[in-house]
Structures are given as C-alpha cells and as structure tokens.
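Here we show just some of the chains, and they stay where they sit in the whole.
Labels for the chains are A and B, by order of writing; each one numbers its residues from 1.
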Amino acid sequence: MNKPIPRTRADFGHFRTITTRWMDNDVYAHVNNVVYYAYFDTVVNQYLLEAGVLDIVAGPVIGLVVDTQCSYFSPISFPDVVHAGLRVARVGASSVRYEIALFRNDERAASAQGHFVHVYVDRGTGRPAPLPAEWRAALALLTV
Amino acid sequence: MNKPIPRTRADFGHFRTITTRWMDNDVYAHVNNVVYYAYFDTVVNQYLLEAGVLDIVAGPVIGLVVDTQCSYFSPISFPDVVHAGLRVARVGASSVRYEIALFRNDERAASAQGHFVHVYVDRGTGRPAPLPAEWRAALALLTV
C-alpha cells in the first residue's frame, strides 16, 4: 500500500466548519478515530440537505453508505475547529464517491482524508434508484 | 415537580456556538436526548480551557462530574446550529454548579436547559481539592 499524501485546501471547492466536542477526545487527548467519520458524514449530508436535494423525512431517494475509508496523518484535539473539504470523485448511475479532507484550525495540509461512497436507493423498495437530474446538478458543482 | 420555564439569552453572559452532526439525529429526525449533554460538556470544558485554568494532560486539578440534568422543551435537528449559554450558579469549596441553556439557530427561548455539577479533585489522589484562586477568578466572570 502506498502511503497517501495529505491533500491541501486547494484540492477542494466546498468547505464546512465543524466544532469539536469534549467527548471527541479519547484517552490520549486526541479526537478518537471513529469521530472523523462523523465529520465526513456531516459534510456530505449537509451539502445534500442545503442543496435542496435530500429530504430526510419524505424524499423518495435516500443514501445508503456502502464504503468508507480514512487515512490519519496528524492529530486533531478538542477544542480545535475542523474545516471539512468535500469533492465528488465519481458519479455512477446510482452511486457517488465523495472525497473528504479534514483541516485543523488554519493548517494548510489535511490532518486526515478519505472517501465515502453512497448508493442512492428508493425509500420504499430499497432498490438502487437512478440519480434524479437535480442531484446530478448539485453533485456537478462538487466535481473536480 | 414544577414544570421549568425556558430561559432566554438574556439569562446568560457566555455563549459558544456548536455545530450539529448528521449522527446527532435519532430515528425521529431530532437530536437524540443524549447528545444535549455532549453540548453541555463542551461549553463547560471549553470555557475552562480557554480561560487557561484547565490543563487536560498535566494540570494538578481535574473536574469530575457528579450530577447532570436536562429539561427538553422543543426539538433541535441537524443541521441546526446550537448556541450554548453558560453561567455559574454556585461555587463551593471544591465544587461548581454550572447552568446551561441551548438555543436553536436564532431563537430567543431555550430549546433545552439544565445543570452540570463538577467536583474538582487532585489528579494524583482523586480527593477534592480547594479551587485555586485563578479558577475562582475565571468562574466569577460567569456568576449571575
């Protein structure tokens, strides 16, 4: 496995600020590895909600997570502020691969980065659903 | 038990903005009751850290939580932003009762409020420690 290289802010077009919490810190006084995925999850879903395409309660299409991954380069600790960068790497018929990097405070290089793959399914049947046109338009804005 | 009345922002002198997360929402699409305490915990400890009195890794005095309580008035949902108000209601020899209220987005009345009681103990012995003078000074700024 080649060692990944930390991305920089210039690699992302969309950012979201996330505040850390006391309980994010583990026994070594660093944000626990699990919590990074809570940041990933947040930046993806908040983008979809604010773009007006995801409707949690009533929308016909929901996202199921099928694969996630994270590489950790340097620690983040409460009360650091996290700037999560988001981009779309690939759009399939009903799946999307998002790439996320987490930047600590004012740092230029990522503290951690990874991917998050959503398959979009029909809420009723649970079967993969072709991505509606407005989703494609919203995702196109994140495509690098 | 008398029903508590939601406090307003005027009841607090210190605020901290906390971003919600996708996973804060429970199956009913509201922030789960447990997560409110993560907001409480954060505003208290962040105040102490930023006031320069709490040193997580090396300080001689640490805070143990002995009692917490929360009244829930109206739901908060991701991606709402939470403004946590903090004040000190009582300072004892080695304990402090904090009161916290959580305000949703631009709302004037609290969505939830409660208390958080810390006993400060010597890190080495675990015995209650008299609050150092600089702690008392930092807490005095939050006293109503």
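Worth pointing out:
We adopt the following convention: a contact is a pair of C-beta atoms (placed from the backbone, for glycine too) under 8 Å apart; a residue touches a chain by one contact, two chains touch by 3 or more.
The shown structure was predicted, so the numbers you read here are calculated from the model rather than taken from an experiment.
Whole-complex tally (this structure file, single sequence, 2 chains shown): 4 copies.
Quick note on the criterion: only the chains that are shown with their structure count from here on.
Distance between chain centres (mean CA atoms), chain A to chain B: 29 Å. The part of chain A that touches chain B in the complex is made up of residues 17-19, 21-23, 25, 29, 38-39, 41-42, 44-46, 49-50, 56-57, 78-79.
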